[in-house]
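Showing subunit A:
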Amino acid sequence: MKRVYVREEYCAGCGLCQVHCITAHSEYKGDIIKAYKKSFPRPLARVIVEEKRPLSFSLQCRHCEEAECVKACITGAMQKDPATGIVINDTARCIGCWTCVLVCPYGAVRRDETLHKVAVKCDMCAEAGGVPLCVENCPNGALEYREER
Partner candidate 1 sequence: MSLKSYVTPSFLIERNKERCIKCKVCVQQCANEVHRYDEEDDEIISEEHQCVNCQRCVTLCPTGALTIRKNPNELRQNSNWTAEAVRAIYIQAETGGILLTGMGNDRPYPVYWDNILLNASQVTNPSIDPLREPMELKTHLGRKPDSLSIKEGKLQKKLPPQLELELPIMFSAMSFGSISLNAIKSLAEAAKQEGTYFNTGEGGLHRDLYQYGENTIVQVASGRFGVHADYLQAGAAIEIKIGQGAKPGIGGHLPGEKVEREVSETRMIPEGTDAISPAPHHDIYSIEDLRQLIYSLKEATNYEKPVSVKIAAVHNVAAIASGIARAGADIIAIDGYRGGTGAAPLRIRDNVGIPIEFALAAVDTRLRQEAIRNQVSLVVGGSIRNSADIVKAIALGADAVYIASSALLALGCHMCQKCYTGKCNWGIATQDPQLAKRLNPELGAQRARNLLRAWKHEIQEMLGGMGINAIESLRGNRLMLRGIGLTEKELQILGIKNAGE
Partner candidate 2 sequence: MLREGQIRIPSGCAISGIMNKKGRVFGGGDIINSIAVMHDRSNGLGGGFAAYGIYPEFKEEYAFHFFFDHTTIKNEIEALLKKNFIIASGEAIPIRKSKSIKDAPLIWRYFVRPKHRVLVKQEVDEEEFVVRFVMRVNSEIDGAYIFSSGKNMGAFKGVGYPEDIGEFYRLEEYSGYLWTAHGRFPTNTPGWWGGAHPFTLLDCSVVHNGEISSYDANRRQLEMYGYKCVLQTDTEVVAYIFDYLMRRQGLPLDVIVKAMASPFWHEIDRMNKKEKEILRAIRVVYGGFLVNGPFSILIGTNQGMIALNDRIKLRPSIAATKGDYLYVASEEAAIRQVCSKPEHMWMPRGGEPVIGLLEASQPTRVPVRTEQEKIAINS
């Protein structure tokens, strides 16, 4: 399956991937200002920019073949779509037990406690389809959306 791969040697650490991720997961898709200023709660970024200068890279869910989070989820909210391979959390079923957060070897699942507790993670912008928005908006080609090589 196609995944997002990071090329840390070109990551400028700017954080734009996060900005676009938040916007993409808000109710104001395509409008950054509204997404930030009006959406409540403001979604968390599903991508995390790690930085220890000069190193920086952005990290998101790897959509593992043998996904630990899926195996560990106690409600069955965390599912791997058999067709696309994308691991998605069904927030309606998620009870915020953080089991997935604990087992994810990459630290790619985040805790959203703004309303009721839910685990959030990268969904590959599946709703919009196409190239994930972090990849599309990275100014330096530091993210690639491609098959494994």
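The rule we apply is simple: a contact is a pair of C-beta atoms (placed from the backbone, for glycine too) under 8 Å apart; a residue touches a chain by one contact, two chains touch by 3 or more; residues count from 1.
Regarding selection, all candidates are chains of the complex that A comes from, given by their letters.
Computed from a predicted structure; not experimentally measured.
Touch with subunit A in this complex holds for only one of 1 or 2, which is 1.
Those residues of subunit A whose C-beta lies close enough to touch candidate 1 in the complex are 7, 9-16, 18-20, 32-33, 36-37, 53-54, 137, 139-142.
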